[in-house]
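In what follows, a single structure is set out as structure tokens and then discussed.
For this view, one protein chain was removed and the others were kept in their places.
As written, the chain order gives the labels A, B and C, with residue 1 at the start of each chain.
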Amino acid sequence: MIIVIHCKDQIGLVASISNVLSAHQLNIISMREHVDVQENRFFVRLQVDQTADEDALQEKLQRILPADAIITINPLPHKKIVVLVTKEYHCLADILVRNYFGTLGASVLCVIGNHGHLGDICRRFNIPFYAVSHQQQTKTEFEQELSGVISSYNPDYIVLAKFMRILSPVFVALFHAKLINIHHSFLPAFIGANPYRQAFERGVKLIGATAHFVTNDLDEGPIIAQQIIPVNHSLTAADMMKAGKEIETSVLAKALRLVFEDRVFVYRNKTVVFE
Amino acid sequence: MIIVIHCKDQIGLVASISNVLSAHQLNIISMREHVDVQENRFFVRLQVDQTADEDALQEKLQRILPADAIITINPLPHKKIVVLVTKEYHCLADILVRNYFGTLGASVLCVIGNHGHLGDICRRFNIPFYAVSHQQQTKTEFEQELSGVISSYNPDYIVLAKFMRILSPVFVALFHAKLINIHHSFLPAFIGANPYRQAFERGVKLIGATAHFVTNDLDEGPIIAQQIIPVNHSLTAADMMKAGKEIETSVLAKALRLVFEDRVFVYRNKTVVFE
Amino acid sequence: MIIVIHCKDQIGLVASISNVLSAHQLNIISMREHVDVQENRFFVRLQVDQTADEDALQEKLQRILPADAIITINPLPHKKIVVLVTKEYHCLADILVRNYFGTLGASVLCVIGNHGHLGDICRRFNIPFYAVSHQQQTKTEFEQELSGVISSYNPDYIVLAKFMRILSPVFVALFHAKLINIHHSFLPAFIGANPYRQAFERGVKLIGATAHFVTNDLDEGPIIAQQIIPVNHSLTAADMMKAGKEIETSVLAKALRLVFEDRVFVYRNKTVVFE
Partner (left out) sequence: MIIVIHCKDQIGLVASISNVLSAHQLNIISMREHVDVQENRFFVRLQVDQTADEDALQEKLQRILPADAIITINPLPHKKIVVLVTKEYHCLADILVRNYFGTLGASVLCVIGNHGHLGDICRRFNIPFYAVSHQQQTKTEFEQELSGVISSYNPDYIVLAKFMRILSPVFVALFHAKLINIHHSFLPAFIGANPYRQAFERGVKLIGATAHFVTNDLDEGPIIAQQIIPVNHSLTAADMMKAGKEIETSVLAKALRLVFEDRVFVYRNKTVVFE
């Protein structure tokens, strides 16, 4: 059983929590704890060796913890997601395959594309695909159509798997803390459009990818995971883009696993990640 | 203040420990805990935000923990080491430089070489150097001379920084759990002599280095840290050896830091490392 | 246009080759060359800026090169493969997805499984799937059935994408230099069965995967690519296996790309890889 807690810090929190667990005859197998001293925040993720009455446990923990405590018990198998895409297949296909074989740690409810290119791969896996074009309508109308489809599925997370449209603050606010994006650079380097072209022009020796929660500032949300691969002078910008797809796929897969296993806490513009 | 505990596992250990800390008004800044379920062992490393009466704390913890508990409070700045070398300088020089600038996390008491090559660099840093040749005496005599010098310094750890002689079980037993070696391969691949030649012959695409505690079986002790670097067909065995030195230096430096900061627990033939 | 040459070494080879190219008004964009001095072998991979009459070029090159020269001109888009699997899906699904989107650099002709588990995913991508069980027949009969199906497709390569049966020398000889395997360890560590269990028992801090050509000695063929990921005490053998699947997928994908782009030369028990 997994127990995840986030609250303001105070002396004796670990004692209080572990006393409650001990009283339930639960032995702690592994425990990851972090205190942000500057911000006075407490984060803990516990794995215990047995299951217990979840409601009773939740109630007892709530009683001994600060009022702002967010307690999640046994969260693992319940996430539901919607995936937004444009034309590139690599991240979506990886998600669809894991979903099909039951190893995603979440269920894909549907996929929405602002182009129709990826409809066929979704149909092959029996996942509903919605083509919601950004063309011939205003951005507001486009986002309303998007959010209409998304909301009808009531997902826990919306995954932007190479969705190449910038979303408005209104849209982002609608799905606060639920939007996960894969950006094709090692943020904060090469913010914005065409990062591989930028990387090529700058002559960098590494390129990267960043999975992050989406906030109103473009490519500025809390970072969940980042990875890089070495490159050199022999790669064109197109080669870098091709090589980058591999790392984008694996960074997004890693970030989703961490989020779906409740290993990621967001606080201010940062994350605490108990890998 | 750092508190490190290793004992057999039982329900309520974290509660008991954190109750003691809480009673001392100590707030836990970070906590790393591991239970080896198979072996029923409990390992914890705590960082608390203030100092307290170490003796009183030790006594109280001893009282509430299983009888086999090993409790170490505030261990950081006290390690003393002896370094054994042969002819290669890279690991030794790195240790001497960190020692000189006070960033090693330990003090180098002396260096012993079975060749005299590295005496000069030691003298430049005012570190006693002993040339103890393995030639013109039996292995037993050689090891007695070695252990005589080592014992006269009473070190916490003996670092084999590219010491190219195999030590007898008798010698190893004398310094049980104190001998740290850097092996120039990614163990358990290429055990024994000339691993770079073996790696070259096998045509591997990565070479590595392994820092480990020394036990009686050659290159078989508990592993502390490992790292690799990519290689390819264009490297000769000599090139691999040269490239490998970089990784040997950095793996040994990392392993020593982890050990000196009391982040490494040894149990059976493995380590628990709270990085 | 890509030109790949492998022959015995002699003085003036580069001059002879580049004279021929220059005479055809071909400019060399990039050139990777390696001489194995010990074995007196010459390897070169050239990319030129235009196309030319392939037959004329082949003939002229043949004339000026040693008699044993293997010359391949413009090999890129013609590879055909058969994939062998057991139950694990990760490598196969990655191959099927790339095949479907036209980025594999090869065509998947069919998939053969010694279990039926992966038939459905193949059917979803319209790839013929053959269930060839190793049960209720001798190994010889099993391999004859396997080789019968394979030979009927006449593939350039047979990819063992987590095919968990050991193949006999007779079978290996049938498809000499065409069998590519992904082994779930950092060879030569943990040869044979259950490498993750072995890695767990040994307490290593890195686990890896190796893509290699198959020869008669188990897990002893020429290595094409290797990669590792860090692990620690908190992972069980099952966790390592799960983490390892990610690296297996990406190492095999990389090795296939290198082979399909004619960047890999096999000589004796090693490879020359021009990445």
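Keep this in mind: a residue touches a chain if its C-beta (ideal position, glycine included) is under 8 Å from a C-beta of that chain, and two chains touch if they have at least 3 such contacts.
The structure presented is a predicted model; accordingly, all values stated were derived computationally and were not measured.
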Chain not shown: contacting residue from A:Phe42, A:Phe175, A:Phe190 or A:Phe260: A:Phe190
Residue touching the undisplayed chain, where the options are B:Ala93, B:Ile191 or B:Ala237: B:Ala93
Candidate in contact with the missing chain, chosen from C:His34, C:Lys60 or C:Arg257: C:His34
Listed residues C:Ser18, C:Thr86 or C:Asn194, member touching the removed chain: C:Ser18
Options B:Gln58, B:Ser107, B:Ser234 or B:Asn269, residue touching the unrepresented chain: B:Ser234
Chain not shown, touching residues in chain B: 30, 89, 93-94, 97, 100-101, 121, 124-125, 234, 246, 250, 253
Chain A residues touching the omitted chain (full complex): 34, 36, 186-190, 202-206, 208, 222-228, 232-234, 269-273, 275
Absent chain, residues of chain C that touch it: 9-15, 18-19, 21-22, 25-35, 37, 49
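Quick note on the criterion: only the chains that are shown with their structure count from here on.
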CA centroid of chain B to CA centroid of chain C, Å: 40
Sequence positions of chain C contacting 2 or more other chains: 234
